[in-house]
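Just below is one structure, and these are the notes that go with it.
Only one protein chain is missing; all other protein chains are in place.
For reference, chains read A and B in written order, and residue numbers begin at 1 within each chain.
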Amino acid sequence: MWNLIYILDLTGTFVFAISGALSGIEKKYDIFGILFLAFITAIGGGTTRDILLGITPVSWMNNIIYLYVIIAAVVVTFFTKTKIMKWRKTLFLFDSIGLGVFTVAGIKKTLELGLSWEVAIMMGVISATLGGVLRDVFNNDKPLILHKEIYATACFAGALLIMIASYLGIPVVISVPVSIITVILIRIFAVKYEWTLPVIKE
Amino acid sequence: MWNLIYILDLTGTFVFAISGALSGIEKKYDIFGILFLAFITAIGGGTTRDILLGITPVSWMNNIIYLYVIIAAVVVTFFTKTKIMKWRKTLFLFDSIGLGVFTVAGIKKTLELGLSWEVAIMMGVISATLGGVLRDVFNNDKPLILHKEIYATACFAGALLIMIASYLGIPVVISVPVSIITVILIRIFAVKYEWTLPVIKE
Partner (left out) sequence: MWNLIYILDLTGTFVFAISGALSGIEKKYDIFGILFLAFITAIGGGTTRDILLGITPVSWMNNIIYLYVIIAAVVVTFFTKTKIMKWRKTLFLFDSIGLGVFTVAGIKKTLELGLSWEVAIMMGVISATLGGVLRDVFNNDKPLILHKEIYATACFAGALLIMIASYLGIPVVISVPVSIITVILIRIFAVKYEWTLPVIKE
């Protein structure tokens, strides 16, 4: 199962990098700027998690394939330009898969360090969502995730589910796929039916 | 004395989290966004300090009470909405106390690692102020602390005072409370009499 998750993790990285690259093209950044945004979006969440947990040198430094996956994503985006947006639905699906996989990977790493489940949930959500937040900060935008999409909520639900399953002694071979699929489904339904979190009125 | 400081530290965290949550409500962020801003504001300074010093996993991961204090602050802000601003003066007082306590705690941690007093002062100021700077960056605002309030200066004065006291051999049981009170008083007088730092004219 972890082999499958590893492949999904690389796929998620690829799609997150495309989302970063597209945002850089939109902002009329140059090639370096686009590359920078692709990196930040794809590995910003996991890198922040590693730094907070003290896992250094951060993970991708010891597994160079992530760098090449991101560079490949940028090259693909360059050649297809925004025509890539035609595959919007496919991208969205893999983006959601990335979200689920990053959440679970973040939780796994945190628990392996013997930290509490509250911290594990938080690190799961941060792994999955902070890349997008940093992309918007470096783009000088108000972070989309913080006010519009049910993005973090999907991760949070998946994270909570896996912790409850763990508490109940359900084996990871069941709880991990179920959690990932939960994240994906919540995200898909949220976009389809335009679910949003309540905003507090002043 | 450290027990009292611990309680004041938690109180400071609570009030900083409220300030972050209020800024999220103002920006019309959703519940996740508000929670994110509450966390960043309350623990952003201390977390940055821990990362720079290499204290990882960062402190609050080993003391889960901080997470609950922040969540409690967000819940209180939700239910009172901006009515909480009625207690503006109380909030301001505790915010100032937090500022003083965070400064002293940052200095203490840095010195315990055997680093120099210059670094200790810097880490004291960062512990107390960076949460507010990060709140504004993630809000896509020009950081308030960098151009308006005598905020960092109050921390700097308190930090300098405690280092001088330490140099003169004054026991911490005296120097710590005096420093914290200095930070609080400078902050209060600064707001009351609208003290600002000079701006360089071009």
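Keep in mind that, in the parts below, contacts are C-beta pairs under 8 Å (C-beta built on N, C-alpha and C of every residue); 3 or more make two chains touch, one makes a residue touch a chain.
None of the values given here were measured: they were computed from a predicted structure.
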Out of B:Leu10, B:Ile145 or B:Leu160, only one touches the absent chain, namely B:Ile145
Among A:Phe36, A:Phe92 or A:Trp195, contact with the omitted chain is made only by A:Phe36
Answer key for B:Asn62, B:Thr80 or B:Ser116 versus the chain not shown reads B:Ser116
Residues on chain B facing the left-out chain by the touch rule are 51-54, 56, 113, 115-116, 118-119, 122, 133, 137, 140-143, 145-148, 151-153, 156, 196-202
It is residues of chain A that touch the chain not shown, namely 24-34, 36-37, 47, 51, 54, 56-58, 61-62, 64, 67, 78, 81-82, 137-140
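Basically, only the chains that are shown with their structure count from here on.
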Distance in whole angstrom between the CA centres of chain A and chain B is 30
